[in-house]
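Excluded from the complex is one protein chain; the other protein chains are retained at their positions.
Note that the chains take the letters A, B, C, D and E in the order they are written out, and that residue 1 is the start of every chain.
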Amino acid sequence: MKKMVGFGDYMLRLNPEGYLRFLQADRFLVNYTGAEANVCVSLAMMGMDTDFVTRLPENDIAAAGVAQLRKFGVGTGHIAYGGERMGVFYVEKGASQRPSKVVYDRKYSSIAQCSYEDFDWEAIFAGASNFHMTGITPALSKTIPQVCIQACKKAKEMGLTISCDLNYRKNLWTEAEAKACMTQLMPYIDILVANEEDAEKVLGIKARDTDVTQGKLNREGYVDVAEQICQTYGTKMVAVTLRRSISASDNEWSAMLYTGGQPYFSRQYMVHLVDRVGGGDSFTAGLLYGVMNGYGPQETIEYAAAASCLKQTMEMDFNLSTADEVKRLVAGDGSGRVQR
Amino acid sequence: MKKMVGFGDYMLRLNPEGYLRFLQADRFLVNYTGAEANVCVSLAMMGMDTDFVTRLPENDIAAAGVAQLRKFGVGTGHIAYGGERMGVFYVEKGASQRPSKVVYDRKYSSIAQCSYEDFDWEAIFAGASNFHMTGITPALSKTIPQVCIQACKKAKEMGLTISCDLNYRKNLWTEAEAKACMTQLMPYIDILVANEEDAEKVLGIKARDTDVTQGKLNREGYVDVAEQICQTYGTKMVAVTLRRSISASDNEWSAMLYTGGQPYFSRQYMVHLVDRVGGGDSFTAGLLYGVMNGYGPQETIEYAAAASCLKQTMEMDFNLSTADEVKRLVAGDGSGRVQR
Amino acid sequence: MKKMVGFGDYMLRLNPEGYLRFLQADRFLVNYTGAEANVCVSLAMMGMDTDFVTRLPENDIAAAGVAQLRKFGVGTGHIAYGGERMGVFYVEKGASQRPSKVVYDRKYSSIAQCSYEDFDWEAIFAGASNFHMTGITPALSKTIPQVCIQACKKAKEMGLTISCDLNYRKNLWTEAEAKACMTQLMPYIDILVANEEDAEKVLGIKARDTDVTQGKLNREGYVDVAEQICQTYGTKMVAVTLRRSISASDNEWSAMLYTGGQPYFSRQYMVHLVDRVGGGDSFTAGLLYGVMNGYGPQETIEYAAAASCLKQTMEMDFNLSTADEVKRLVAGDGSGRVQR
Amino acid sequence: MKKMVGFGDYMLRLNPEGYLRFLQADRFLVNYTGAEANVCVSLAMMGMDTDFVTRLPENDIAAAGVAQLRKFGVGTGHIAYGGERMGVFYVEKGASQRPSKVVYDRKYSSIAQCSYEDFDWEAIFAGASNFHMTGITPALSKTIPQVCIQACKKAKEMGLTISCDLNYRKNLWTEAEAKACMTQLMPYIDILVANEEDAEKVLGIKARDTDVTQGKLNREGYVDVAEQICQTYGTKMVAVTLRRSISASDNEWSAMLYTGGQPYFSRQYMVHLVDRVGGGDSFTAGLLYGVMNGYGPQETIEYAAAASCLKQTMEMDFNLSTADEVKRLVAGDGSGRVQR
Amino acid sequence: MKKMVGFGDYMLRLNPEGYLRFLQADRFLVNYTGAEANVCVSLAMMGMDTDFVTRLPENDIAAAGVAQLRKFGVGTGHIAYGGERMGVFYVEKGASQRPSKVVYDRKYSSIAQCSYEDFDWEAIFAGASNFHMTGITPALSKTIPQVCIQACKKAKEMGLTISCDLNYRKNLWTEAEAKACMTQLMPYIDILVANEEDAEKVLGIKARDTDVTQGKLNREGYVDVAEQICQTYGTKMVAVTLRRSISASDNEWSAMLYTGGQPYFSRQYMVHLVDRVGGGDSFTAGLLYGVMNGYGPQETIEYAAAASCLKQTMEMDFNLSTADEVKRLVAGDGSGRVQR
Partner (left out) sequence: MKKMVGFGDYMLRLNPEGYLRFLQADRFLVNYTGAEANVCVSLAMMGMDTDFVTRLPENDIAAAGVAQLRKFGVGTGHIAYGGERMGVFYVEKGASQRPSKVVYDRKYSSIAQCSYEDFDWEAIFAGASNFHMTGITPALSKTIPQVCIQACKKAKEMGLTISCDLNYRKNLWTEAEAKACMTQLMPYIDILVANEEDAEKVLGIKARDTDVTQGKLNREGYVDVAEQICQTYGTKMVAVTLRRSISASDNEWSAMLYTGGQPYFSRQYMVHLVDRVGGGDSFTAGLLYGVMNGYGPQETIEYAAAASCLKQTMEMDFNLSTADEVKRLVAGDGSGRVQR
């Protein structure tokens, strides 16, 4: 069986219950999250073999986070221990016109301060078919981009397929820093997930006529961007999720996969959101599931869109859907009838 | 005053809080449920006299379940004690495209293993005007259908009006088993609640041109089925709820009553669901409330539809609406303004 | 900086968790509320200086309520202590067709039994620019109207701008009692918040062609009523919120400000409600924020509408929005995208 | 079977979770309580027939309170409805050196404002063998003592045994008021529960050499007081609980019954407290259980002491012990081994 | 590294929060438990390699149970799927004189209905050094004793050390049934955990002068019983825990290991109980930890006693102590000072 390795940050996620604001919260729900970890958990829930690599401090909070990965079946044998802290990620869930708010406290984390030698990459990649990372990982510190580049180089040498979600985060690095790093990484990447904003800010590739905040989606713009990326970097697949925020409670959701010079659009879902955080990661997981299982492009993008639609009907960042549940939504009508 | 007797299973209902999945739940909300018990509670809340008959093991969990019936005013004096266990019913609430999931663990329950002699039917039916059962009760074991048939016979002898909700459950028995039993029961039944799927699978009566999973409702088909049932079995009233699942969060809801050769359709509600489980039972309770209070058919079906609409805006299986609350919805606009 | 003084009742608010009904609740969420206190908290959260004046018994429950005001930055130094009790306000949150229900237990409260001398009005109004009260305060007892009238007289003498939300509550006093009191108060009031029902019942000023329960809003009617009020009492500003209840879960929400002989209408929001209680108070706070900061009428009504829209996406009666958050909604698209 | 009727106040009890103080509580646990209601629930749990009589307002909070009585099997058919409010009782649980604190808000309750005619005493006492009241009931208002006296007179006429727990509450009435009322009631009372402080303050009967706050118990003093009461009022039984507070967490607990000129002391328990509120009521219930079932004095006092010991190991005011559980403690060793 | 395989039942454990009784619970805490699973989790937490073998139905509740084992690091790769249900185990926590109560609903479980062929024993035992079972497993049904005996035979053939906790449960089988089965199993068992009651009822080996319910412990009796067992069955080690229940809140706790003809007693702990369920299993885990790591008998029994002491200061059945934490208690003073 194919096996995916994810590499990135892993944080404690704290959020007030229900729709309470931070100022009202007397207790926080405790979860653990990270873009690549979320992809691993999602794939593991679908029955795939996964291994998550990060660096964590030796304390009971980190231990609880690792236990949660194990719970959902993700391999944790190559996590490095050391450094000073685990990042914390606070989320306040929005509703209707009130946006969700997040407060990051992830600086100085053990992973941000890692070196290439903290990990036994040879052992990590042995037996793996896929390596996944997001643009968040190299943004964690000044020194980690080199770790990422070396890891991709190693993965490539060992024959792994490399996937990456650009995921530009303006509070972690500048556009210039992102561009400097990501353009070095792009040649290694086979499968890229990127929205228009990412593409423009990180790769300088611009879509025509799209204004995301106005909620209008420009299908041709997406195709155009994907095409440019493939041509510039030789990327094999470019995928993008198409979200239209009607409010913090209701979103339209679909996705596009560009491969072999052709765009493939998924069916569109009108999602009444339970928790939208992690939607993008579950999409990537769905995409990789399709790719790793040899699905065709249309089948792949439908699976990925359905998987990420389901994620957003669940609490917390992890998509806990099984492959069967995703396939049932792909095949079905999304009418949500009780399954007795 | 009229008095209704319900007979059937009574289970512990466990569900994660909010929209959590089973895999995420570290605590379950504790309730007790059963199709006929739900009808009893609903009628009791509306001020009617009810008595619920079942068989339960002698332990503290069953005792807590009985206490809950008492809390809502249902008579529990004829419950038989013995046998090995109380069934458990796990519910995971769906949202948007994610369907609710249920796990039943009701086999080998005390009620499934009951005999006719476990109950003092003479005393149970004394002073009662109505007897209610669903198609779930005879499905509980190989031996219980005879208990049901004998109980109906006895009820009929003692002059009670008998109502039944077909409620076919494919995980409890086969269509053939259901048909074998229910066609024996049908002659005793005065008031039948049945959807098209039930009618076809259990009675072999088929509606034309309806495909429930596509969400389209075929009004003529319902009338046709009801008419056939009345003609075949001499049933006095056939009622059906008309649900269109837009998603696990939003449903259209209305109902039809066929009696005296005429169909009566209720107003239609667009329900933003809080918990849809128990919707059918609350409909039956509303129907019986109308019948037991001498309402005309249109008034009855409006009351029943409003009652079951309200149920679905509440947590758990019980409809805790008073008759006043239901009448206010029937009379009002459903705009949900605060009642100060 | 300008400073607002609020005067009124302050109650313990108890409500079941989520959508549970009173009958199902084994715990109540604990909050504290009062129409004028809500306005103070909202303004304090927006960075304004506020002071809340009430009368409370000397016990630990009242102390906890005062601590909550302090938490949100409201001045509590002029609260009088004495009397027998603090009112209690029970709220059961509705959903879809099921209306929210409230049970008031506010009679015999310390504030209802206060006298003018219980408070040091000279000190209270020193340094303040605005005095705010609602029609609920004089409705609390037979004796308190005189306290209110004297307080307004004093505030006027000391040069404060006086605002009032008519807020007619039929369970507190009759229309005749309300009219007798409020027509005496009207000459002192500079800024009035009043809906059509209030205006008709309390001031006898009637709008043409409006039937609120049918959910239709009559814009001209509102303008007409506001105009009549300004002409009759010399009121400088009349504002009104325009709510159309689609259901207990979804409401259309906008507002109108009439000043200088002109009506100004805000943008309209389709709100998926989290908790609508306190919506009117947050509107008043938004209105006062605009007025106290010298906003023009259109800017003021947009701010007030946005503020109260946001309130309804939060749990409990307080609007915990900062001025920045409100301005972002005024400026933005209400699409509720995550704020990273 | 014998049947007990209780008459008294019934309040909403609110308390923070665990050991949180009022100031820390963001939610209150919801229960309902009242000295006589507690006795009824306890007896009902032990399988006895009981009926609780009070007066409550017609609102959803009172309805929830009544449902709770029904849940535990207490008859609620003679509760009168009307008046303005239900009392509220706030409890903060102490620990170690920190005492529990209670805040009462029970004034102006529906029961306090009742009249003798609000109840159908003839029907209430028909078929009953015992009538129970505490000294709290006549303390609720200036007018209710007459209702209590008339009710006792009626009960006596109809042949019921009357029991009373003196339960002097200094925050409800003065010693003079208590004495004026209770000395009129004493001649009707067959079974009296009274501690030394009660006896002295209410009846003017003083025990020698006891100082409760020093934690020393004076066995002879209790016997002496009981003897005096029996001689003065012809009381048949006088019982008293003997609590030594070591801390808010640990108490020594035993009891004495004086009857037929003889004192009977129970075994002594060292109780690690879960919730001590309601301990006295559960003792009275145990006492009445013994009396109503024809137990001898030693057996009665052992049962009563064990019952009230168990109550204090449970949360909330109700003793939810079955008679079997109490008997097992009487017979056993109190070592608390798991019951499999 | 050595590896332990456990085989037995695995149930859903449900218990009310804190000290609430079943009748008061509106939510149950959700955990999963089983005597052998508890031993596996405890050993895994201490860093040992473990694998737990059972049979579970294919549903989401069982899946959640398996995820919990994975969370704590227990191997779940040899669990068989099939059958009808997972057992349920309800626990109500006692306090002071009130004993804990348990309600078992474990009949007809998938594991009870298993056959030897459901498991690939060759693969299960490959690479394992220890096999552990308790007397509960063969008690689950009439057919499972043969599975147990065959499994032990196989384990013996493959050179594993076999350990067993007699754990006689009178509600699962009779003494005669237990004796019939266990005497067949005894010859395979190298390490036996058994208290006096077990030894007498299951093996017919009686200790002199001990009456557990009186709370007196008879050290010589234990030695005598252990000696007899070793002589009769050639058992290498017999261990027993010595619990003296002072109340449901406080217990004295120590242990004895008999091996090589000598008894070794551990230090004694006075435990203020948090949750005593699972205490015996954590003792066995501690014992096996010592044995598997080559500890001497005194060191082993101290470790086992300390481990199980710590378990009883934690909620739920699992001992979540690390080996370091246990060793710190063995070395230290048990004074519970904060570890900063």
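As a working rule, a residue touches a chain if its C-beta (ideal position, glycine included) is under 8 Å from a C-beta of that chain, and two chains touch if they have at least 3 such contacts.
Model, not experiment: these values are computed from the prediction.
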Missing-chain contact among A:Glu84, A:Glu157, A:Glu175 or A:Asp333 belongs to A:Glu84
In the whole complex, of D:Gly94, D:Gly221 or D:Gly332, the residue touching the missing chain would be D:Gly94
The one of E:Phe52, E:Tyr269 or E:Tyr303 in touch with the missing chain is E:Tyr269
Residue positions on chain E contacting the omitted chain are 18, 72, 269-274, 306, 309-310, 312-316, 320, 325, 329, 332-340
Chain D positions in touch with the non-displayed chain are 18-21, 23-24, 94-102, 104, 169-171, 213-215, 245-250, 276-277
Residues of chain A touching the missing chain are 14, 17, 21-23, 25-30, 59-61, 63-64, 67, 84-86, 88, 90, 92, 101, 103, 105, 107-108
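Note that only the chains that are shown with their structure count from here on.
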Outermost chain relative to chain E, judged by CA means, is C
Expressed in whole Å, how far the mean CA point of chain B lies from that of chain D is 42
Touching two or more other chains in chain D are residues 26, 67, 72
